[in-house]
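One chain of protein is taken out of this complex; the other chains stay put.
Chain lettering (A, B, C, D, E, F and G) follows the sequence in which the chains are written, and residue indices restart at 1 in each chain.
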Amino acid sequence: MNKPEDNLWDGGLSFAKLDFAREARTGFGETVFCPGKTEAQLVAILDAFHKSNRPVLGTKCSIAQFRAAEAAGLPLEYDETSRVLVSAWASPKPVEGTVAVCTGGTADIPVAEEAARTAVFFGATVQRQYDVGVAGLHRLIGRIGEIRKADAVIAVAGMEGALGSVLAGLVEVPVVAVPTSVGYGASFKGLAPLLAMLNSCAEGMTVVNIDNGFGAAAFVCRMLRSRMKRERS
Amino acid sequence: MNKPEDNLWDGGLSFAKLDFAREARTGFGETVFCPGKTEAQLVAILDAFHKSNRPVLGTKCSIAQFRAAEAAGLPLEYDETSRVLVSAWASPKPVEGTVAVCTGGTADIPVAEEAARTAVFFGATVQRQYDVGVAGLHRLIGRIGEIRKADAVIAVAGMEGALGSVLAGLVEVPVVAVPTSVGYGASFKGLAPLLAMLNSCAEGMTVVNIDNGFGAAAFVCRMLRSRMKRERS
Amino acid sequence: MNKPEDNLWDGGLSFAKLDFAREARTGFGETVFCPGKTEAQLVAILDAFHKSNRPVLGTKCSIAQFRAAEAAGLPLEYDETSRVLVSAWASPKPVEGTVAVCTGGTADIPVAEEAARTAVFFGATVQRQYDVGVAGLHRLIGRIGEIRKADAVIAVAGMEGALGSVLAGLVEVPVVAVPTSVGYGASFKGLAPLLAMLNSCAEGMTVVNIDNGFGAAAFVCRMLRSRMKRERS
Amino acid sequence: MNKPEDNLWDGGLSFAKLDFAREARTGFGETVFCPGKTEAQLVAILDAFHKSNRPVLGTKCSIAQFRAAEAAGLPLEYDETSRVLVSAWASPKPVEGTVAVCTGGTADIPVAEEAARTAVFFGATVQRQYDVGVAGLHRLIGRIGEIRKADAVIAVAGMEGALGSVLAGLVEVPVVAVPTSVGYGASFKGLAPLLAMLNSCAEGMTVVNIDNGFGAAAFVCRMLRSRMKRERS
Amino acid sequence: MNKPEDNLWDGGLSFAKLDFAREARTGFGETVFCPGKTEAQLVAILDAFHKSNRPVLGTKCSIAQFRAAEAAGLPLEYDETSRVLVSAWASPKPVEGTVAVCTGGTADIPVAEEAARTAVFFGATVQRQYDVGVAGLHRLIGRIGEIRKADAVIAVAGMEGALGSVLAGLVEVPVVAVPTSVGYGASFKGLAPLLAMLNSCAEGMTVVNIDNGFGAAAFVCRMLRSRMKRERS
Amino acid sequence: MNKPEDNLWDGGLSFAKLDFAREARTGFGETVFCPGKTEAQLVAILDAFHKSNRPVLGTKCSIAQFRAAEAAGLPLEYDETSRVLVSAWASPKPVEGTVAVCTGGTADIPVAEEAARTAVFFGATVQRQYDVGVAGLHRLIGRIGEIRKADAVIAVAGMEGALGSVLAGLVEVPVVAVPTSVGYGASFKGLAPLLAMLNSCAEGMTVVNIDNGFGAAAFVCRMLRSRMKRERS
Amino acid sequence: MNKPEDNLWDGGLSFAKLDFAREARTGFGETVFCPGKTEAQLVAILDAFHKSNRPVLGTKCSIAQFRAAEAAGLPLEYDETSRVLVSAWASPKPVEGTVAVCTGGTADIPVAEEAARTAVFFGATVQRQYDVGVAGLHRLIGRIGEIRKADAVIAVAGMEGALGSVLAGLVEVPVVAVPTSVGYGASFKGLAPLLAMLNSCAEGMTVVNIDNGFGAAAFVCRMLRSRMKRERS
Partner (left out) sequence: MNKPEDNLWDGGLSFAKLDFAREARTGFGETVFCPGKTEAQLVAILDAFHKSNRPVLGTKCSIAQFRAAEAAGLPLEYDETSRVLVSAWASPKPVEGTVAVCTGGTADIPVAEEAARTAVFFGATVQRQYDVGVAGLHRLIGRIGEIRKADAVIAVAGMEGALGSVLAGLVEVPVVAVPTSVGYGASFKGLAPLLAMLNSCAEGMTVVNIDNGFGAAAFVCRMLRSRMKRERS
């Protein structure tokens, strides 16, 4: 149904329209949300990136999906904790700057790692500050000097999600808050920290979807890239 | 339909069963939730307390309700901010102890005053620590020495409701958190701080209904009264 | 990234900041929320407590997590019903007092046991009053004399969650209500009893998260400990 | 657009299809839900009942609507508390039996009166048992002997809505529970007692919509009428 | 902790208070909600009923639970579709009357069978009218003559849950509506039919919890029993 | 900030971009959602349509907004019931076909009139079938012959929202369902009929937003227009 | 309980009332929603269609259900991606027209295929336009010329669900939007795109249930069939 020339422009797949032009348009290459894709679909998508030597990052990738891609001979790096998959054959043009990725607790680490690895993929330097939740403020206070040196802060927290508010009151740089589905009962799978973060009384903070570490890092890296362009222009 | 002796035991009203025996049973006299009562009903209820010389406290009382009661010649004290009404003719046997009532912001003060005035009615000493929300931690840190001297803390906060979590990590005494409907949008009339407080990662904190300053103070005073009994037994 | 001296203060782990100073600050040692932690992380955390001879309690610990810790040679006690894990090597300085843990039904027992075992860990005496729900009031009435002897009541109930309201009207001591996810359909995993408990018309009751037996007991023990300090001062 | 003969069968109105045949089909005449109807529409509907000498009951009728109907010369009885309107010109064939209408608090009375007046309209005997909520069980226990004499119980309660569960455990007859929007905060306009009543652990109880006193009484009267038919057949 | 005589009155179990007196108080014996009970607990409960030769009905009983009880030598009848378990050793004193159990679709049958088998257990005659949903009205119309002969109707429906409204407009007897979790997407596990049924514009209908076929039948049987008492008095 | 030529293309307003090209693109002219616009903004928008002699329809227009437009000398037609405003100076090229607009009750008429007047504006013939809800099926059955003659059906209903399901099972033409906010309590402002309609077991029905009579009619008219094009091509 | 002649009319099954008359009444044969049916029930239903040589389509059919039907010797076609099952023995009288089925992403394909295969079953020509979501508008723009040639558009999208709004602004034909449960966190299983689609600012679009590809196609085919009748009359 599609004309051949369309397919070339789209990466040559019938079921997916790869956006190879996005890099030119928004400054970033395409990334792949893996859930809901068959192994065959995912392999075909990754293969198209590989063939055109373009970098690619996949999120929430299951081990089975990764194994299928690996079995197809694609050179990939995969992290089980964060379920992040990255191309070993190419990397995006790196952004410049440091991101502090902080978590309220240990159970928030998988989401934080999704953010951290995304930021690393885009070339940022990452500072990991895990388990610094507000119930033990001294832990956070002990780290605040270091956190203040970053260009942006990503605050990852489940339960009551207060970490972002407290951080935004303590640092000068932009804070992006990531609610997580860590918790139980009235957490309602992350609704509690999501609403808390949206209602923060602190200025200088925005929010992404529950468990969306990737989205926070992609935003922060867009911010860093945008700054680079400005500085050079 | 009711037998006369029933009515006496109930306070003599046909539409309400006053619980004059509650004091004996739970250690506290009855209190009155004013919304939804006609002015005539409220006056009749208060009058029954007055005639039997028993103390009474009314919550969420409108000015019109108060004026009607005042016009009926009942000696009452009324506070417009908190909409708390108390009998001037009698007081409960006082509890012993100090309660620190803290708020995240200025707009939480009406709910905090409901808590404070309820605690005062029951005989507690009250320490008011208003506008110490987590977006400016130094404000809270500056007060923490004084707050630690209280026997219990009531943390009143809307928006992201993080005050209770932070306080529970900083003091040794029990913390009762009161979410408020202060905020807008995704606050959903207090749902955001309510969920945040229920999901607190801090130990030693419990929660009451949105805007229920009375409930927090009544609980804390029950705790103080219970302690008195224990100490004397 | 962290300085060595930080790590010592934090318990020496890179991914978790153990709060060994919490006991000094809040009167209690740290407890561990087990879900979301890898077995290796949990073992490392417990080991740090063990090495420093500090007591520790873990909640919602899976059998697999417990087995991993046991295999690592840590002397622990584990209860399958409540999924509570406690250190066999040390106990907190005990609080004084009795807690009545009541349930509406048999299916609420796992949450009640989480509360009971937490209270026992902190040194309280526990009175178990199970299956005394409001649909058969005589069962509750038959126990009320004994319940009244406790210093605090924990009311654990799913479904309509009315147990707390009824209890708070029958005893003098503070009541902490724990909604459970027992039920189906319009229970919405515990939302029904949670909302019911928050809206209780009874005074002297507060609420914790759905299925949070630990939180209720930790609050009650903080209350008992706080009273001890007062009595001795 | 409608043929004249249709209109006659429908009561002769173009905007409403009156169901004069319902009595034959379901044993009851039609009732009118007043909100959302213009005064002119309501008057025309009532007038059609008046002209055909059929009884009619209107629910949630505003004073302005009643005044408009009264001004049109229709002989009506109106109760401000319950906002129930009944035809003075005709009554349904009465059912036989007694209904106990109970409330948790004084603020539930308007909804209870809607139930009571509906039951009276259909010919039932009504026993009013107001302010017998579960926070003061002795009030309910003191009435239970009389309540047990009724053929059915309507339990009207807001807040935690536990009255129905407790009643259903104490009486032999069917209990219909009516949640009310009395309360604030996490009541969410009656959602809390609605969910609580639906999740009742007591057998022999069903539920109607929030504030739907009419629906509970109409159901109970259908039950009583159905029994009459059976007894006579 | 419990005195021996208490245990006898309660059925002799430490973890459950069996309500052998309920029959005298409410006219019905006890029933058992099986989920959340260990196999050992359930067997002990059933055994206590068996030893005292009292009838018992269990709901939402898993096959594993049934097998455990069977292996313990208890004479039971079990139905896999409805997951209803009944004692083979004794039956309640039967009620008199016929119940029409109707479903919107085939997938609602498990819930309908829970209702039907509960009604049979209590002695009612049951008329099954399955798959008569409103999208094909002629199916319902074809059955309505027979349905009208019943003493009560139980309308079981998922999806839009309109069956009850339509039935209540077509029959004279009381209708109890049971929403089911059949459906997907915006059904939100039965919330859609639950809300629809609560908002029915038809009179003479009440509602029970999602998937609570038992509750509907227990209510209807209470109604039938109550009528029997009346007729004999 | 905008270049003059942009403004001409947009209708010449700085705060609104009128889409005069939409007619060419989608076959329809622009319509105006009035809430949230100041009177001055609305007048300016309408004036731009007037000056270019293009037809316009405004929805949910307050009387005050209409009065302001009228005072500005714009020739408009306004209907208070539906709050629909239409240009008297021009009409769209009419579609061909008949739409049956049906309501469950009288209170649904304002939304139904919004649909009906929108359909009339676009040139359709409208058949009004009001108050034919499912609780009195004979009312609907009596009209069904006439309804079947229409090219499309719009089913407007609040409360349980079953009208659409029943209609879709009785007619051959497409049915668009409009949930209304008519009702109270667990209607949750139209959520109940919205969910019911989305979960309909009947085929051949789609749904629009609560109270969106306009949307249903605009869709149906697009369908009719699309058919015209096809027939002529 | 059912008379034999009833059963014939119903397709001869005791647990299901097959609606063989629906084709005459609504222009379509019956379709089967497979979840919740036992394999035996589904086989019996399909067999009844087979015996009477009528076409049938099943939705959301599990592989196990399909295998059971296949093992029973029924000639069926089954698609694993969409879980659609169709009779190989008969087809409905085909509609005329083309439907463009579009998706936002690759993960929406199973729902889109349910729509596409349903449309093919009813005889429509299907144009598949997958992975044209709004985050890369050029992908959609590149296809819009072809999409505009269709008689109707089905827009399948999860996440923010904006595809339908954008399409409705770009084409002249009716657009039916299908929200999908693709996404995570604050998608709340498809609630996010459902609400977005219901609130679309674009005219000419209606919505079906989450993941209900079948419903969208059935509606569109009803529209096409209805047009055919009109054109021929």
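Assume a contact is a pair of C-beta atoms (placed from the backbone, for glycine too) under 8 Å apart; a residue touches a chain by one contact, two chains touch by 3 or more.
Because the structure is a prediction, the values reported are computed rather than measured.
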* Asked: Omitted chain: which shown chains does it touch?
  -> A, B, F, G
* Which one, G:31, G:87, G:187 or G:226, makes contact with the chain that was left out? -> G:187
* Name, in rising order, the residues on subunit A that touch the hidden chain in the full complex. => 22, 25-28, 31, 33, 97, 151-152, 168-174, 176, 194, 198-199, 201, 203-210, 215-216, 218-219, 222-223, 225-227, 229-231
* Structure fact -> Touching the unshown chain, subunit G contributes residues 104-105, 133-137, 158-162, 165-166, 168-170, 183, 185-188, 191-193, 195-203
* Structure fact -> Even though one chain is not shown, subunit B touches it at residues 105-110, 127-128, 130-132, 136, 138-139, 142, 146, 182, 184-187
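As a working rule, only the chains that are shown with their structure count from here on.
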* Structure fact -> The chains touching both subunit D and subunit F are E
* Roughly how far is subunit D from subunit E, going centre to centre by Cα mean, in whole Å? -> 26
* Shared interface positions of subunit E, touching two or more other chains -> 22, 25, 33, 105, 136, 168-170, 185-187, 191, 194, 198-199, 201, 203, 209-210
* Structure fact -> The chain pairs that touch are A-B, A-C, A-G, B-C, B-D, C-D, C-E, D-E, D-F, E-F, E-G, F-G
